[in-house]
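With one protein chain withheld, the remaining protein chains of the complex are depicted in position.
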Amino acid sequence: MEDTIKSIVLGLCSGGIYALLAVSYVVIYKSTRVFPFSQAAVLIIGAYIMWYCLIAWHLPIWLGFIITCMGGAILGMVIERAFMRPLVGQPILAPIVVTLCLMILLRGIGILMGKGDIQGFGESFLPVGAWPVGFLHLPKIQVYGFILCAALIAALMLFYEKTRTGLGMRVVHEDHVVAQNLGVNVKRIFQYSWVISCIIAVIAGMLLGNIQGVGLALDANGLIAIAAVLFGGLESFTGAIIAGLAIGILQMLTITYISPLLPGETTMMIPFVFLLLILFIKPYGLFGLVRIERL
Amino acid sequence: MNINRPCGTFDRNYFQAKELYRTPLRKVLLGLLIVGMYLLPFLTGDYGISILTLICAFTIGMLGLQIITGYCGQISIGHAAFMGVGMYTVGILQRHFGLSFWICLPLAGLVPMFIGMMFGLPALRMKGLYLAFATLAAHFVIVYVISNWRSVTNGTDGMWMKRPDVLLGIDFKSDRNYYILVLTITIIMVYLATNLARSKLGRSFVAVRDNDIAAEVMGINIAYTKIMAFGIGCFFAGIAGALGGAYYEYVNIEWFGLDDSIWYLGFLVVGGFGSIFGAIAGATVWKVMDEFSTLVTPLAEIFLGGAAFYASAAFSLVIYSLIIIVFLVFEPRGIAHRWEIVKRSYRLHPFPY
Partner (left out) sequence: MAEITRDIRKKREQRYSYGLTLLRQCIEKKRPLTNFNAKEKESKTLLRAENISIAFGKLQALNDVKVEVKEDEILAIIGPNGAGKTCLLNVMSGFYHAQKGEVFLEDKRITRFSSHKIAELGLCRTFQNIALYTGLSVIDNIIAGRHPHIKYNFVAGMIYFPWANKEEAYQRAVAEDIIDFLELEHVRGSVVGMLAYGLRKRVELGRALALEPRILLLDEPMAGMNLDEKEDMARFIIDINEFLKIPIVLIEHDMGVVMDIADRIVVLDFGNKIAEGPPEEIKKNPKVIGAYLGAE
């Protein structure tokens, strides 16, 4: 029982980061109808940039944060302009292959930046240690990470609801042609979506680099977030958030209960089995929109 | 396939109208090409033979993916896993049951075929992106099962395989003889795939790709078609895996990561969708780039200094993805389309079109 509650709470905390990643996928998918596999590797780039800022160049935390976010924004703009823009109008396979290859390209760049494999952050920029709450020991990193993720998602939702650009993005979510006819600059909205998504992914990369160590293994989290996005439905923010938390809990419960039973490295595989089950039972996810094809 | 005949000659019956190689010159050139491929190992050294063997094996795998994705439009990001299943089938059968390679080869095609059909079941309900996810998940599940079923597959340590036994007095331990075997099987597979493309099933593949709702209403059973596409494509992948594994005489699941599946798809795009030549071109480009990157790595080490072992890993990742992306951006129909343009401009010279 203790184990279960511990797993659930820890799962919620790590689920917050998965929810953040899932939201970054959904932002791009809703706007551009392209699924950005590459965000899994943007994580790695974000973690490395932060590592460079803090450890190699010994900058203060806030400066490192700003530089990382700017790096993420520039990365988003470059990806959108150079790689995604020329693909408008091509069949559905083209953006899929390009984003997959971008994932590998960014991972390659990560290898070149990292000159090696897993390295810790040294002193993490978030306070280490844990708060004892009853029988739980909540690691401070996880809690602060969760709060940061929640704040970011809330800020994003406010952006969508309250600002004019957010309204434009919501129109583009529905239909590109209609949006263009109404005077919304659809290309700029694409850029905004990519920039927002990359910034979110980079921040998630920072947090994960703190928790798991900076290295190439981080993109496993990105792939698990893909399972979360599909579980929640590709076109729904609510679904992404709920699914991210659920996958985090599932992950922790797996580690506690199922891992000892099955051989080998199950933490990567169980979300994908879950994904296959979901695709069989409810192919469009919990909150996804079912597309009816008309003749 | 509507290649014109020389000016003034016309097709006289429908058999002639659907021929692939219409003029006597083309038939002679095809024959010379095949004979040349057989004679190549005598000209190149061992290194050339190894490249050629791998090109042939991967061509068969690419043909499988071309059938699934290029002809039938079902996106499959798990193809490398099926190739691994083919390799491991041969390894397991040889190690645990001691069967000879000749019996293992068809089984190496059939086992991935059935597993592929199973993973094709989600394809019946989903299209496009969702199918890509399902195949991605399938890839991970298969890799996990192979890596961790230690009693059967020896886990991540890999398994030893044996070359084919002596047949008709030819010993396949030598690379050259093995290459001739692989080449023969490749030619048979290309023949089968080309005929599949212009037969009834191939036409239904293209119909399902283009407009599957209309295809269903026009009498094509799309469930059968999609499952057959996955089945036949994975059959090809399994055979490719068996041949490749027997060449190295060793299999290891480490060779079949997610990256390899993505390279399969990417180099298929580079080669060109929807044509047999595209699959062959894609496989050739991939293997040539492999050799190129192993040659260039020492230069990279000099350039970046130090024990830059990571540079070789990063090099292949970065360069391959850049090539694929450049092709997608500038020539989305791939090398096969460019080749068609070259042939057409040669035929129509000096007119532009």
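Order of writing sets the labels: A and B. Residues in every chain begin at 1.
Please note the rule applied: contacts are C-beta pairs under 8 Å (C-beta built on N, C-alpha and C of every residue); 3 or more make two chains touch, one makes a residue touch a chain.
Worth saying up front: this structure is predicted, and the values here are computed from it rather than measured.
Here one chain is not drawn; of B:134, B:207 or B:258, the residue touching it is B:207.
Here one chain is not drawn; of B:45, B:219 or B:352, the residue touching it is B:219.
Think of the hidden chain as still there; on chain B it touches residues 2, 13-15, 17-18, 192-193, 195-196, 198-204, 206-207, 209-211, 213-222, 228, 232, 274.
Quick note on the criterion: only the chains that are shown with their structure count from here on.
Here the spacing of chain A and chain B, counted between their Cα centres, is 33 Å.
Chain A contributes residues 35, 83, 86-87, 90, 92-94, 96-98, 100-105, 107-109, 111-112, 114-116, 226-227, 230, 234, 262-266, 268-269, 272-273, 275-276, 279-280, 283-284, 293, 295 to its touches with chain B in the complex.
Chain B makes touch with chain A in their complex at residues 69, 75, 77, 122, 125-126, 128-130, 132-134, 136-138, 140-141, 144, 147-148, 150, 155, 213-214, 217, 259, 262, 265-266, 269, 273, 310-311, 313-315, 317-318, 320-322, 324-325, 328-329, 332.
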